[in-house]
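Of the protein chains in this complex, one is absent; all others appear in place.
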Amino acid sequence: MGETVQKPTVPEQAGPPAAESTAATREPLLEVDHVTLRFGGVVALNDVDFTLYKGEILGLIGPNGAGKTTCFNAMTGIYQPSEGEIRFRGERITGKKKHQITKLGMARTFQNIRLFPEMTALENIQVGADAHHKTSVLSALFRLPRHHREERDGREKAERLLDFVGIPGRMHDLARNLSYGEQRRLEIARALATDPVLLCLDEPAAGFNPAEKEELLQLIRKIRDQGVTVLLIEHDMRLVMGVTDRIVVLEFGKKIADGLPAEVREDHRVIAAYLGVPDDDVA
Amino acid sequence: MDFNALFSDFGGYTITGLTVGAIYALVALGYTLVYGVLRLINFAHSEVFIAGAFAAIWGWAAFGLDRDSVVSGFGSIMLYLLVGALIAAVASAGTATVIERVAYRPLRKRNAPPLAFLITAIGASIAIAEAFGIYTRRLPVGAPTVVKNDVLFTVFGADVTAVQLLVIGSALAMMVALDLFINRSRVGRGIRAVAQDQNTAALMGINKDRIILIVFIIGGAMAGVAGMLYDIRIGTLTYSVGFLLGLKAFTAAVLGGIGNLRGALIGGLLLGLVENYASALFGANWKDLVAFVVLVVLLMFRPTGLLGESLGRARA
Partner (left out) sequence: MTSVREWIYSGRHAVSERWHHAPRWMRWAVIAAVIVFFYALPNREFYQWLGPIPTTGSNFGQVLFTISIYVLLAVGLNIVVGFAGLLDLGYFGFFAVGAYTVAVLTSPSSDLKTLWPWLLALPVALVLTMISGVMLGTPTLRLRGDYLAIVTLGFAEMIRVAATSSEFLKGQRGFNQIPHPPGSYADGKPIFGVLDPRPYYWLVLTLIILVVIGVRNLNRSRVGRAWISIREDEDAAQLMGVPTFKFKLWAFASGAFIGGLAGALFAGKQNFVSSQNLELLNSIIILAAVILGGSGNIVGAIVGGGLVAYMIERFRGIELLGIQLYEYRFMFFGLVLVVMMIFRPQGLIPNRRRAAEFKDRRKEVIVGG
């Protein structure tokens, strides 16, 4: 916890895209190591095993109920794996508290938006920024310099991030009063405010029209170009194929494929898994 | 700690504990039913109980029984018990209905936040208790001796009185009846459906408001009978006893797993027992305290109570 890791300050400095790095130089960021997760008799994740490398955009796909969100929840500390472990930046995070994992540099959004509805956009982002702040009750009570410094930091971050995700000017609106698309963007901004190394997006394009999806695609690329690794759960195959460097496919809690988008698209097991879903445009 | 007192009359403390616990259990049912369906602590339920307890005494008075009357003969005892239970059940169910209509339904229609429900419940509770307090001039009201406290038989060296048998027996009988009703009847199925998912149940054509009303009526009737049993057991009634008893009953419901019918029974009996053993060990003054200590400790290890929470999942 104590070590200071150089975290990329999100929208400020543009790091070089790291997607094309070769396997030899790839540095593992997140290792999901043979994770099994059971709820009573139900096996939600069955020996799932994959690695996420620094700087890439990894798609996590699969039909409904395949265990994608469960996998997210295991990574972010909501569920504890029954077997196996998850390592993030080489550190074992199984058993760590949720807020500690966030502090290590993992942030996420939710499939069904979970902003703080009665807080303004600014405050929502500030909560994220507070993850690395240290203002104590005493320094808040007596308005010590640290409080002022960190408030300023949170505010500047909020301005930057709202601009970055494309909703400047909504700073003082309640999250609840934002449009659906704006809420999705605000959620991404809030997650980015925690200075993540890895950003996990859980179906960020759900409910978007094609134009909005295209904008989101741009945004995800932009985030990656800032040096943030992205893990993307998505249903829309076109979106996944268009933006990801690599894809992991889950079905019934098991990994059935792992590879480049082009490879995965040709994989017969993946096609079979998706054939049952009529409104998906895989084939 | 006085272990001698406890072990010299362990059987006696057990029977007394079960008797007290049976009353807790009957009241706890009301909390659990309403909670199961509405996810709401019906704070005013203690006053539903009090309404029944007063109604029974005044009902008996209407039949010519005053505080000094002693009923004799099996037939008339049964008759008065039935009359008392009926009046108490109707009065309590009526009170519960009024509370539902006045304090909860308007808020439900407005989608008010949960805290608002709690406050109206507290308000209704205070208003009703105070109304009884003012009417009775805050004095205890004596109940007639409908059932004499004679020792009927002895189990494991403990005397069992007629009153104890009546309280435990009728509580168990009502629990069984309720259990069957919830699990077997059509209305019971409706209640379980609403408990699981209000919106889906409404889509399936179940009238939510009607189900909620039924739940309040059933819970109220149970509390009413508990009120009458309380009169018989204690022999006197003060307007303010509902608060603490309600609190204990709610504790019992949480102890067993709120929303779970059988949990209410187990929780009630367990609480009664623990309390009585504790009063033997530490003195009667401290028994109220023990109940809460037990609750806190239990919740730390089993956060959803002994049996878990599930009215919807039809704990058979």
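Structural remarks
Letters A and B mark the chains as written, and numbering starts fresh at 1 in each.
Here is the rule we use: contacts are C-beta pairs under 8 Å (C-beta built on N, C-alpha and C of every residue); 3 or more make two chains touch, one makes a residue touch a chain.
The shown structure was predicted, so the numbers you read here are calculated from the model rather than taken from an experiment.
Only one of the listed residues, B:Ala62, B:Ala131 or B:Val176, touches the absent chain: B:Ala131.
When the missing chain is restored to the complex, the residue among A:Val127, A:Ala206 or A:Met241 that touches it is A:Val127.
Of B:Tyr13, B:Phe54 or B:Phe117, it is B:Phe117 that touches the chain left out of the display.
Residues of chain A in contact with the chain left out of this view: 76-78, 97-99, 102-103, 107-108, 110, 114-120, 123, 126-128, 130-133, 135, 137, 140-143, 147, 150-151, 174, 176-177, 190-191, 194. Residue positions on chain B in contact with the hidden chain: 35, 38-41, 102-103, 106-107, 110-120, 122-128, 130-131, 134, 243-244, 247, 250-251, 254, 258, 283, 285-286, 288-289, 291-293, 295-296, 299-300, 303, in rising order.
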